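Got a structure for you, questions after.
Every protein chain except one is present and positioned as in the full complex.
Order as written gives the chain letters A and B; numbering starts at 1 within each chain.
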Amino acid sequence: MDLMPPIASICLGFIFGYLGQRARLCFIGGMRDWYLIRDTYLIKGLFAFMVAALVGFGIFHIMSPAIKTFPWFINGEAVFAKKWAAMGIEANPNFMLPVPGDPITWSPRAFAHIILAIIGGLGLGFFSVLAGGCPFRQHVMAAEGSRSAMVYLLGFALGAILFHKFIVPLVKTVLG
Amino acid sequence: MRLTAAVAGAIVGFLAALVQAFFHVIPPPAYGICIACHMRDLVNWIAAHIYPIYGFAKGALTIPGGPVSYHIPLLTIIGILIGAGIAAKVNREFRWKSMRVSWQKPWVEFFWGMGVMISALMMGGCPVRTALKTAYLDITAMVGLIMIFVGVILGCQLIKKIS
Partner (left out) sequence: MADITLDVCGEVCPMPVLKTKKALEGMKPGEVLEVIVDYPPSRENVQRFATSEGNEILGVEEEGNKIKILVKKV
């Protein structure tokens, strides 16, 4: 049993939580502040995150076998081709297919993935702004003692069960 | 260097790439940090291992999660709560409080939490992971990031109207 992922993830979570509390990191807050009052303090955090991750992936692409699929729109197609051969699906991977994670993961129709991304993205932005921040910020606020954020966490956890019991079969039948 | 949001973001971004490269957080690529997905993995593990002990229907609550979390889940969420809690205690910013604004009262926040989790899982990640996937150069994730921005604009319009 490989113990390295949980230990590494709890350390990363600790650093993330500590830095996020001190520096008031919030990704949705960055977009909201930029739109409402043209304030760029938080959105610089978002861009710094993306640039640093990009640089990190670029460097580790050479050093480690785990990031061989790095520019996903170039190297990801091999992953799909292999999986589809194992699953018996005949299709040609194109460069728009996303990194696995959404409910119809191995579907060859890129259009379906994009529809899910659009609907999910709109809901995510809208509900996060009403709640007062991105999910990360709500976790930090719950650790600071805010009762509203603790109830948010409860809804967050129960939403996962609701999603997988009711919504995934719906999505699978509609978008195949 | 003062700890601004840009510095914190850069450190965390680099570490997320590092964790995937050298610490085996791999079967889904770009999985180093994700708040929604790791929460789902944690709930899944609790439902599969602890809940059945009490004799309820075994396995009725399990949900498919990320492959790296089947035996022991990724504990990012617990790390975040502990880290932020220690940061707040050390700097004396910890206080029990409850929000006063009408659409942020506790019982309404419950539904915002559900809405965010459902939208995030439909999209394949939370905002943090979408930014990571965009850095991994995944085109659908870039579309997703732009749609999150559009959603934020809609939410801001609503807030401006009712405040």
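Quick notes on this structure:
In this text, contacts are C-beta pairs under 8 Å (C-beta built on N, C-alpha and C of every residue); 3 or more make two chains touch, one makes a residue touch a chain.
From a predicted model like this one, the values you see are computed outputs, not experimental measurements.
Against the chain not shown here, chain A presents residues 24, 29, 32-33, 36-39, 41, 132-133, 141, 146. With the whole complex as reference, residues 93, 95, 97-101, 104, 159-160, 163 of chain B touch the missing chain.
Keep this in mind: only the chains that are shown with their structure count from here on.
Each chain gets a centre from the mean of its Cα atoms; for chain A and chain B, those two points are 8 Å apart. Those residues of chain B lying in contact with chain A across their complex are 3-26, 28-30, 32-33, 35-40, 42-44, 47, 61, 63-64, 68-69, 71-88, 91, 93-99, 103-107, 109-141, 143-156, 158-160.
Listed in rising order, the residues of chain A touching chain B in the complex are 1-6, 8-25, 27-28, 30-32, 35-36, 41-42, 44-57, 59-60, 63-64, 66-67, 69-74, 76, 95-103, 110, 113-114, 116-132, 134-136, 138-140, 142-165, 167, 171.
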